[in-house]
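Have a look at this one.
The complex appears here without one of its protein chains, the remainder shown in place.
After this line comes chain A, so read on.
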Amino acid sequence: MTARAEPDLKGQPLPRPPAFQRVLNSVPVAVGLYAVVMALIVYGSYVGAQNMGYNWQWYRVPQFIYSRTADGFQWGEIALGLVETVRISLLSFSLATLLGLLVALLRLSGLVVGTAVAVGFLELIRNIPLLVLLYLFYYVLGPIFGMDRYTASVLTLAVFHSALISEILRAGINAVATGQWEAAKSIGMTPYQTYRYIILPQSVRFMLPPMTGEMVHLIKSSAIVSVIAVAELTTVGRNIISDTYMSFEIWFTIAAVYMALTLLLSIGVSYLERRYAVDQ
C-alpha cells in the first residue's frame, strides 16, 4: 500500500476573485466610473437649471465671503455667519456636555430619585421635536424668564443634545471594567476621586468617536435657529438670497461651508483619538 501523494500547497496562489469584480475594483476603472457618475449628477443639475432659465451668477458670490475694497480687506456676511455658527455650537456643546454629564451621573448614582429624574428628562427631551423645543424656549420660556433669542437658541440646542450626550457618556463610563472601580475603592478613593482620576480618563477614548458625531450633529441642527432669526450661517444665507435672488449659488455655498466645517472637525478629532489610544 502506498501513501497517497499529498498535493504540495507551498507557494500555490490563492483562488482569485471573479474577473468582473477584479476589473471593476481596479483603480483606474473605479476612479473613472466615479468621475462619470459625479459628472452626470452635476451636468443633470446644470441642464435642469438651464431649462428653467436660471441665471447663474457665481461671480457675485465671493464678495459675501470676503472683499477687498478701498477700505482694505473685509470679511463678508457668510464668513461672519460662520463665526456665529461656530460660537453658538461651541457654547451649546459645552453646556450640553456639562448637563449631559450631570444626567449621566444621576442615572448611574444608584439613587432611585436620581435615576427617575434622569430617565424623565431623557424621555421628555427625546420625544419632542427640536423645532418645537425651540419654540417652547423662545415663545414660552423666553418671555417668562426674559431670555433673548440668542440665549433661547443656545439653551435649546444645549438641552436637546444633552439628552443624547448623556447616553454617550453613560455608555463610555459603563465600558470601563468593573475591576477598576474595585481597585479604586480598595485603596480608599471616594466616588468623586474614582470618577475624576480613574474612570473618566479611561472613558474618553470610548466617548470621542460618538461625541464627534454629536458635535457634527449639533452644528447641523444649529441651522434651525434661523427660524427665530438668530444671525448665524443659515440666516445669513436667507438674507443674502432675499437681496439677490441667487438661491442656487448661495445654498450650494452655505452647504459647502457646513461641510467644510464638519469635515475639518472630524479630521481634527481623529488626531485626538490616536492620542488617547491606550492599549489595555
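Just so it is clear, a contact is a pair of C-beta atoms (placed from the backbone, for glycine too) under 8 Å apart; a residue touches a chain by one contact, two chains touch by 3 or more; residues count from 1.
One rule holds for everything that comes next: contacts and distances are computed from a predicted model.
Among the names given as "Xanthine dehydrogenase family protein subunit M", "Ferredoxin", "Group 1 truncated hemoglobin" or "Amino acid ABC transporter ATP-binding protein, PAAT family", UniProt records the absent chain under the name "Amino acid ABC transporter ATP-binding protein, PAAT family". Here the missing chain is touched by one residue of A:69, A:186 or A:242, and it is A:186. Panel shows chain A; residues 177, 179-180, 182-190, 193, 197-198, 201-202, 278-280 of it touch the chain omitted from the view.
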